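Every protein chain but one is kept in place in this view of the complex.
By letter and in written order, the chains are A and B; residue numbering begins at 1 in each of them.
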Amino acid sequence: MKPFTLATPTDADEAVRLVADDPDAAFLGGGTNLVDHLKLGVATPGALVDITRATSAEITDLPDGGPRVGAAVRNGDFTADRRARERYPLIVQSVLAGASGQLRNMATIGGNPLQRTRCVYFQDVTTPCNKREPGSGCGAHGGYTRYHAILGASEHCIATHPSDLAVALAAVDATVRVLGADGERTIPFTDLHRLPGDAPERDTTLAHGELITAIDLPALPMARRSLYRKVRDRASYAFALVSVAAAIELDGDRISDVRIALGGVAHKPWRAHRAEAVLRGARPLEETFETAAAAELADARPLDGVDGGNGFKTTLAARTIVAALRDLTEGARS
Amino acid sequence: MSDLLRPVAIGRDLVRRDGMDKVTGRARYAYEADVPNASYCRLVQTTVARGRVEAMHTDAARQVDGVRAVITPFTAESLHTDGGELAVLQDQEIAFRGQVIGLVVADTAEAALRAAELVEVTCSTAPHDVALSADRDDLYKPEKVNPSYETDTSDGDVDVAMAAAEVTVEQTYTTAMYHNNPLEPHATTAFWDGEHLTVWDSTQGVHPTRAVLADLFDLDKEHVRVICPYVGGGFGSKGEPHVHVVLAAMAARAVPGRHVKLALTRQQMFSLAGHRTPTIQRMRLAADRIGHLSGIAIDVVEHTAKMKEYAEQTGVPTRMMYAAPNRATTHRLAALDVPAPSWMRAPGECPGMFGPEVAMDELAEALGIDPIELRIRNEPDVDPETGHPFSSRNLVTCLREGAARFGWADRDPRPRAREEDGWYVGTGVASSVYPVNRMAESTATIRFERGAYVVEIGAADLGTGTWTTLAQIAADALGVDVEDVSVRIGDTRYPVASVAGGSSGMTTWGSAVVNAARAFRDKHGSAPADGAEADGSTEDNPATEQYAMYAFGAQFVEAHVHRDTGEIRVPRLLGVFAAGRIINPRTARSQFIGGMTMGLSMALHENSVLDPRHGHVVNHDLAEYHITTCADVTDIEATWLDEHDPHVNPMGTKGIGEIGIVGTAAAVVNAVHHAIGIRVRDLPVTLDKLLPGL
């Protein structure tokens, strides 16, 4: 581990300045991912700027009725928040489905969506990885691909995004508040992460030195009828093979609105626009759910691999979408 | 050996004597030896699987503040060895990816890590080969399989039996590559004073470790002391010394007068601490319509390292388990560019009761016979392999007792017949077996000190309960209250003890303690003077030539498979064991359920993914190599028969540390098959293998 300096500013402007001015600097939040990467040699910053005291750890109400979640709110505190539990089950469930109690007490709401892929080749500095070392090649192609992408991958990178929270935030169309050296801006959550293309080293659309200060949730009454379904290789404390965040609104016997996002299948939280389009205005029938899932996964490109590849994920994702929608509409269907 | 000890302390449910130290974290493990001004070690490893280290540049590493030594193959001291796993830093050849090629010693852990990162290595590479398959043309027959069993056996003619049989099963089963992964990483603290080497090592045997170190460094055994009061789990991986202890000793000798600490990282444990070979098991069963086996055969293919041969005895349990007149077993190895495989909980029996016990379930299904009944119909009168009677064999009672407790009688044998809340529900059964092992050499000393008895023996407690159970044995052997006995273990200052392996601890060390107690009473009577002492050693048991000695068990599993996703949960496991007399029901139950849970872990989760392109296990940490978590278990119960075996040893014990993992995975596979009608023959059972059939 390379030596680094550590600064602990108490205001966000100072934190941003410290990182923006130093190409070798990085923000440190809860540390659950970055400290891991320091030890692995995946991250080699010369300066760390601890932002847990520089950003808000409060959840406040916005004028439009949605909450603003400060970036330094710990994941555990977020799940304890009664308003969040009542109004956004899918988001609270997504956080509870991730990591462990200890890690949730450390990880922050601003940092969680910025965690980096769990691709074993990314994490192992002795293997090639275009994300970690652009141009070195992709170690995962033809390797162990069980946890890798079936949608939106490129020849340069087939990694998936590991955050559960990010999937739920993509589903509800949250907004990311960002502070940079040039001031504040907001980013639709679905635009925060990017597909790998030919620049997999960039996970997000944030520029160096841009700091997430808060995440704004839309009022979105339909989110009360929502869930996060995570399918993994053991009962807990494991990353998703496939996950589904879904919210639905019924008007009589029709689906008036629906939000679906998938985890474990792509380089970014995968908003299932095609499935949503099939479902909007339709009746909540099993066949319709299957049609919607098939539409979303029409372009899925499963990967071969050392341990059998990830071809099963297309079926698994489809079945999990259907199961989630069925769970959300049970009792409402004739 | 028919006069068993009268159980007074034996059989009592006593709390672990080391309990308070463990629940507070005050128990000191090897890395935590209380030493002044320690230095810290960090390893440099190869990033290619085969080749040669051409050059190493260590200037940058040496310039890191606090670095005291950088040792490479070009500078390391010569060890007295002909090669093999422990010949570390002895030459420039690279035998596997992750091999240690450098060692840094520094005043802080941070400096050691940084310096290790800065060592520059130039390697030439050669093509490597780590891919196991049954159709390789270079498979070979080892001389013996672990530890000294015949490689192949054949009685009668299985081919003829198969041709003549009314019903046959012929299938291939595979188990994955596994890593022991004790929670405490392999670690050593070492000190060299110029003449004496002292090591605090996390080991299942202080004396075997001392013997290896004395040989390697050409030291008088009396000049080497190995200390290990607590072991944070081993499961076989701390049974034989691995390179870390040699490297720690080298490091200490490089900085005489300073204590050095070396702990493997979790990632390093996947290449430097042993593993269980993957196995390919071709099974053949021949039977008549009523389920009597006429033939049983297993042909095993597995891997070993080119650097060091280790042949897992996977086919061995098939030789004695069921009464088939025609039996055959073979073992063939592929020598690959992999780290040396080694012991992992129940080597041989654990993988070797997977294929056969799933095949028995397939046979039961083909015959339309209950799988418990099928096993009962094939119960042998004597050991099929040796013709000797069993010293005791209560498999049938285990199966029946388990069936009653588990509610087997209500079972609808049809697959996929039961669905509850979106989950298919199934149940399965498998048999367990483990031999009664006795190691060659152990001695105990008993001394009367200030009104109490002290037992000293260099034994190990890896969580097995030795601190407590040896006191119980000594108390009954001496005829005193267990509170009047204290135990000292885990130090070569105490008399020689064998490795804690093969579930042999109680048989071996316990026999030594009993003999010491008898010698003590013979010599000092019932009113000894302060300081009175006597020794006793384990001796050969002539009964082992007359009887086949095994523990048996039956494992029952309830498995749930999710209707939509194929997720698998195992909410219920029951094991019933016949393992001789139980010294301490509390610690014994923990051993059984621990083994069963590890078996569940093997069934559903564990899988070391060896990437043939890179040559190493790529999921080399605890986030990617899954073991069961608390959330994966619900109801796991172990119980046992009150078994009296007069032949095994004076305590009547058979050994219980390993049998719990034997058969569990087969029972899980059989239960999953019952739940949804899909037969998974390749471990682990994961949802991707079930989805196509949902």
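Definition applied: a residue touches a chain if its C-beta (ideal position, glycine included) is under 8 Å from a C-beta of that chain, and two chains touch if they have at least 3 such contacts.
Here is the rule we go by: contacts and distances are computed from a predicted model.
Asker: Can you work out the missing subunit's protein name as recorded in UniProt? Choose among "Xanthine dehydrogenase YagT iron-sulfur-binding subunit", "Sugar ABC transporter permease", "CMD domain protein, Avi_7170 family" or "PRC-barrel domain-containing protein".
Answerer: "Xanthine dehydrogenase YagT iron-sulfur-binding subunit"
Asker: Who touches the missing chain here, B:173, B:217 or B:235?
Answerer: Selected residue, touching the omitted chain: B:235.
Asker: Touching the hidden chain in the complete assembly: which of B:376, B:622 or B:694 does that?
Answerer: Final answer for the missing-chain contact: B:622.
Asker: From the list B:594, B:615, B:650 or B:663, pick the residue that touches the absent chain.
Answerer: If we include the chain that is not displayed, B:594 is the one touching it.
Asker: Can you work out which residue in B:185, B:371, B:536 or B:580 touches the chain that's missing from view?
Answerer: Considering the complete complex, B:185 is the one touching the chain left out.
Asker: Which residue numbers on chain A touch the omitted chain?
Answerer: With respect to the unshown chain, the touching residues of chain A are 1, 3-6, 8, 28, 31-32, 35-36, 38-40, 48, 50, 52, 76, 79-80, 82, 85-86, 89, 92-93, 96-97, 99-103, 105-106, 235-237.
Asker: If you put the missing chain back, which residues of chain B would it touch?
Answerer: Interface residues of chain B facing the absent chain: 15-16, 18-29, 31-32, 34, 38, 40, 108-110, 181-185, 230-233, 235, 263, 265-266, 462-465, 586-587, 589-591, 593-598, 601, 621-623, 627-631, 633-637.
We adopt the following convention: only the chains that are shown with their structure count from here on.
Asker: Sort out for me which residues of chain A touch chain B in the complex.
Answerer: Listed in rising order, the residues are 1-3, 41, 118, 120-121, 123-124, 126-127, 139, 142-144, 231, 233-239, 241, 306-308, 312, 315-316, 319-320, 322-323.
Asker: Quick one: which bits of chain B touch chain A in the complex? Just the residue numbers, please.
Answerer: For chain B paired with chain A, touching residues are 47, 110, 113-114, 117, 564-567, 569, 604-605, 607, 609-614, 618-621, 623-624, 626, 628-632, 686-688, 691-692, 694.
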